[in-house]
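Showing chain A:
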Amino acid sequence: MTPTTASTTASAADAAATGADRAAAPALLIRGGRPYGEDVADVLVEDGTISAVGPDLSAPEGAEIVDAEGCIVLPGLVDLHTHLREPGGEEAETVETGTRAAARGGFTAVHAMANTTPVADTAGVVEQVLQRGEDAAWCAVHPIGAVTVGLGGERLAELDAMAGSRARVRVFSDDGKCVSDPVLMRRALEYVKTFDGVIAQHAQDPRLTEGAQMHEGRVSAEIGLTGWPSVAEESIIARDVLLAEHVGSRLHVCHLSTAGSVEIVRWAKQRGVDVTAEVTPHHLLLTDEEARGYDAVYKVNPPLRTRADVEAVREGLADGTIDIVATDHAPHPADAKDREWDTAAFGMTGLETALGIVQQTMVDTGTLTWRDVARVLSETPARIARDLDQGRPLAAGEVAHVLVWDPRPAAEVDPEEHASRGRNSPVAGRTLPGRNRLTLLAGRPTVRDSRLAEH
Partner candidate 1 sequence: MTADRPGPAAPGGEKTVLSEDDISRSLTRIAHEIIETGHGADDLVLLGIPHRGVPLARRIAATIAEAEGAERDPDSLAGALDITLYRDDLRRSPARLPHPTHIPSGGIDGKVVVLVDDVLYSGRTVRAALDALSAIGRPAVVRLAVLVDRGHRELPIRADHVGKNLPTSRSERVGVLLTETDGEDAVRISRPDATEDEEARR
Partner candidate 2 sequence: MKHLTGIGDLDRASAIELLDTSTRMVATQERQMRKLPTLVGTTVVNLFMEDSTRTRISFEAAAKRLSADVINFSAKGSSISKGESLKDTALTLRAMGADAVVVRAPASGAAHKLAHSGWIDVPIVNAGDGTHQHPTQALLDSFTLRRHLGGEQRDGERAGSVDGQGLDGLHVVIVGDIMHSRVARSNVQLMTLLGARVTLVAPPSLVPVGADVWPCDVLYDLDEAIALAPDAVMMLRVQRERMLGGGYFPSAAEYTRRLQLTQERADRLPAHAIVMHPGPMNRGFEIAGGVADGPRSVIVEQVAAGVSVRMAVLFHLLASNAREES
């Protein structure tokens, strides 16, 4: 087992990823943008840190000036649910390509799911993923640890070893599989209290979803694909919030997708259960009607639901029942999707289109403010994962993880332009608003005008 240093500081991982470049990065003045979409204020970045925020700042000599007039300035986005596929799935994605995609999407940190080969269920694997993230240096990579050995759902992985490793794992998930055994789930919830960890549950009753292909409802009945009932998700969430309440632990619900799930989480929060929940961009936008053409690009777990569910998750995100948006970015090789629906892989890419979808579905509709966007796509995911230097305020003294987003241009999504190896974007051909004007990772530009800034 890898020796660990319990005293590793919270920001060490990020600092390690980016610190080497900090001193070298020239000063940069973001001029004329609107932090959080509110009043116009300039943001001055020096030595990888935000040194000043305010109107009409003057640029130090030699500083680069970025014209951000009309742009929104946000803390760098944080994704709590990313499949980087490495190790083992390099045909679909690598840490390098996945973090490039993240940067293009405006993210400065991603949390890499554990369902790799081998599974990220030991300190060794999570440290390997961490190291690959540091080498790539497109954004911070925080490995998520598996809850059970090999995602087998039978016995707990060595959670404490992963928590204490250099990767400082705080989020544990068997994502892709549900920790369906109630006793095991209870133990996991209890155990991670040791180091203030959280169990991120993929809520899917396995018996109710045997062979399931898509949301069970009118479309599945008509097109003859095996149904995936909403109750398979809702029953697990209901059980888990009660378990979390009983043992006084933190629970995070991954990719909640149904109106009933929103109701259950709302109810649990009213009871004071320490539960947080996420929704994906695709569940904010798309419905099971997409399955009618049997294009497996729309095959995803949990499945696309109905229009009523889409309305409910939007409402849940607006009223705070759902805490965050997370991408569940799940790239696949073309062959895994270009086939019969039944045999195609589950999952969609999302990193490079997430903010565009959130802007279109939530901001442009007047449902969320840009300050809310900062909350659901940066601050709260960082808080849930206990990332100490991400999702921080745009204020002097903070590490300069910054996104400058121009909400005005709109463009058609072309997956061929994506940095991700995956081409399985469910919004290919759709027009989405917004453009990544600039992304700073600890003061160093990773993206300029939606193009990667090589380093």
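Convention: contacts are C-beta pairs under 8 Å (C-beta built on N, C-alpha and C of every residue); 3 or more make two chains touch, one makes a residue touch a chain; residues count from 1.
The candidate set was assembled so that all candidates are chains of the complex that A comes from, given by their letters.
Here the structure is a predicted model, which means the values were calculated and not measured.
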So which of these touches chain A in the complex, 1 or 2? 2
As the complex stands, chain A meets candidate 2 at residues 213, 216-227, 229, 293-294, 335, 338-343
